[in-house]
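Only one protein chain is missing from this complex, and each of the others stays in its spot.
First chain written, first letter: the chains are A and B, and each begins at residue 1.
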Amino acid sequence: MNETFSVKKYLRNLKLPFCPGCGAFTVMNAFLKAVHELGYEDLSSFVFCSGIGCSAWIPSPYFIADSIHTLHGRSIPVATGVKLMRPSLNVVVFGGDGDIVGIGLSHFIHAARRNLDILVIMVNNMVYGMTGGQVAPTTPFKAKTTTTPYGNFEQPLDAANLAVVAGANYVARWTTAHQNELKEAIKKALCLNGFRFIEAISQCPTAFGRRVGFKDAGEMVKWFKEKAIPIEQAKKLGEEDLTQKIILGEFIQRKRQTLTETVYSAIKEASNVEEN
Amino acid sequence: MKTAKQGVYFWQGSEACAEAAILAGCRFFAGYPITPASEIAEHLAKRLPQVDGIAIQMEDEIASIGAVIGASWTGAKAMTATSGPGFSLMQESIGYAFMTETPLVIVDVQRAGPSTGQATKCGQGDVMQSRWGTHGDYSAIVLSPNSVQEMFDLTVKAFNLAEEYRTPVILLSDEVTAHMREQVAVPSIEQIEIVNRKRPKPSDKAFFGLTEVPPMPAVGEGFNVAVTGSTHDEYGIRSTADPLVHKRLVERLNNKIQNHAEEIAHVESYNTENCKIGIVAYGCTSRAIYEAVEYAETKGIKTGYVRLKTIWPFPEKPIKKLAESAEKILVPEMNLRQIFHEVKKVAEGTAKIIPINKIGGGELITPEELLDIIIKEAE
Partner (left out) sequence: MKKIEIRISGLGGQGVVLTGQILGKAAVYEGKNVVQTQSYGAEARGTTAKSEVIISENKIGFPIVRKCDILIAMSQEALEKNLKDLKENGILLIDNSIIKIVPKTNAKIYAVPATEIAEKNFGQKLYANMVILGALTQITNLVKEKFMEKAIKDSLPGKSTSINLQAYKKGIESVPTFNPR
């Protein structure tokens, strides 16, 4: 804890794949710093699952750890199999908004409903970045993307609130402009049980920022800061006042029974039942 | 009751499959309800917890096979069971399991497709899908049981092949074979051949190459294994542009199966060296050949058959042998010609290949129908 933090301790000696200014660097840093501050000398008690997209590359294969880079949208099902069979491991999912709440949405909802004991960190850059900037389920209304050249005609999804409604034990949202809060939320989530969801609003200067009129990554981060409103404050405001805002903070923290608890108690019961 | 004891049981095909899976060491099942495969899920939901295993119903078939892949990487033997529509949904993940060398077993209890088709009725329309269903250059191992005993035996074999070759294996069953009840002889656990996966030595680092079938670590063992469905080198590190890495990986994945095609390909043969009429059949349809051949012989027609227990890799050798003796080879199937084309590829020019096809309503090709054609073709 007292030693100086360096991400290198946890990373393979490989060149990272992210564009300059990408928010993935910030999220990766926040996670590894959280791990460091919690006293993990290495990542041997973790398993990382990720899908397809830039954010899925945060752990895979860069973390010196077990990592399963799955198909697009399928990180949570794979994490389900891992966690159920190895409940002692910390299973963490990294993914983008397209991966987690686009193609993988139903898995996300069901994992929250089951209260599966995993931490999902969703890097929400509001766009399909890896494929060149197509509209995502999280893209703001009217925003121009390569597949909405006249502006997005759909409303974005509120993933954090969805996770709350679905049954997650812990939900928080921060942005890459709130590095310390993000790190603290990750630390907290790593110490809790059940389904934990952290949404990190992030910048994609290459495939999104440019098109919606930001000069660079720094401008986007500044924009996050300006639009941010703490959840406590947001609760006092009406829907209309919040349309242009990013609501930040802890959405919920509770202690619902988790899936590994209920599954293993069911096994215990079954082994007591006499075969008829 | 833990695993099934030695003895003779009267089991449904699905039950025999589930019990065999448990005896083979399967401790994780994930599935989604679908006719006519749900009985396997139901049976394992009851039985797996009794042997400290886990059975879970997921939100769809994609999630089911995903969870099975995750479980397999913890070192567990794992399986799922489905039918046509669910099998279609699993195809992308079957490719992933192949690419990442994840052993697992998928049971496809075939029904009459395409689409929802006749959900409760038997069919054999997934034969080519089981071979070519996922995208890219892929080699499949597919087994085809034709009795409840074989639902048992070939489920054990499916797990063994999955572990031996570190690849997904498909048990291509059908509604009739999975639903009927027959006597099953269960050997003692010592008599059942069980293959376990090759584990790495502490110093091993190459889990995706260097040897034909590399050792497979489990997560949480300190190997820091990087698993990816993207093209990767021997150490699991993504290599998305190097043509040589791709060629090396994909050729090895295919060769590790194709180079052992003859060992994997099992058939039941009868009178293949001395017949005028030959039959190639598999699964429920092959249940008609025994009586048809018996009747044909009483009429003086020399008849032989090759019954496929392995469908993929396709058992070319026994079929070539059959074609050397038979003038004509009948290929009865409950689809509109699938294995027919494979038999043709192997034996055309040596023998005349005649398709017999019946679809709809789950009606099997009967021994009488087959006999009529044997008599006609023998004239």
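Operating definition for what follows: contacts are C-beta pairs under 8 Å (C-beta built on N, C-alpha and C of every residue); 3 or more make two chains touch, one makes a residue touch a chain.
Only a predicted model underlies this, so the values are computations on that prediction, with no experimental measurement involved.
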**Asked** Among the chains present, which touch the one that was left out?
**Response** B
**Request:** Tell me which residue among B:145, B:168 or B:367 touches the hidden chain in the full complex.
**Result:** B:367
**Item:** Option from B:42, B:212, B:291 or B:316 whose C-beta touches the chain left out
**Value:** B:291
**Request:** Have a look at B:42, B:60, B:182 or B:221 and name the one touching the chain we're not showing.
**Result:** B:182
**Complete:** Even though one chain is not shown, chain B touches it at residues 8-10, 35-36, 119-121, 175-176, 179-183, 284, 287-291, 294, 364, 366-368
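By our rule, only the chains that are shown with their structure count from here on.
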**Message:** Centroid of chain A to centroid of chain B, CA atoms only: how many Å?
**Reply:** 38
**Message:** Give the list of chain B residues in touch with chain A in this complex.
**Reply:** 1, 27-28, 30, 49-50, 52-54, 56, 58-60, 62-76, 78, 92-93, 96, 219-220, 222-230, 236-238
**Complete:** Interface with chain B, chain A side, in the complex: residues 14, 44-45, 47, 49, 60-61, 64-71, 74, 76-86, 88-89, 106-107, 110, 263, 266-267, 269-271, 273, 275
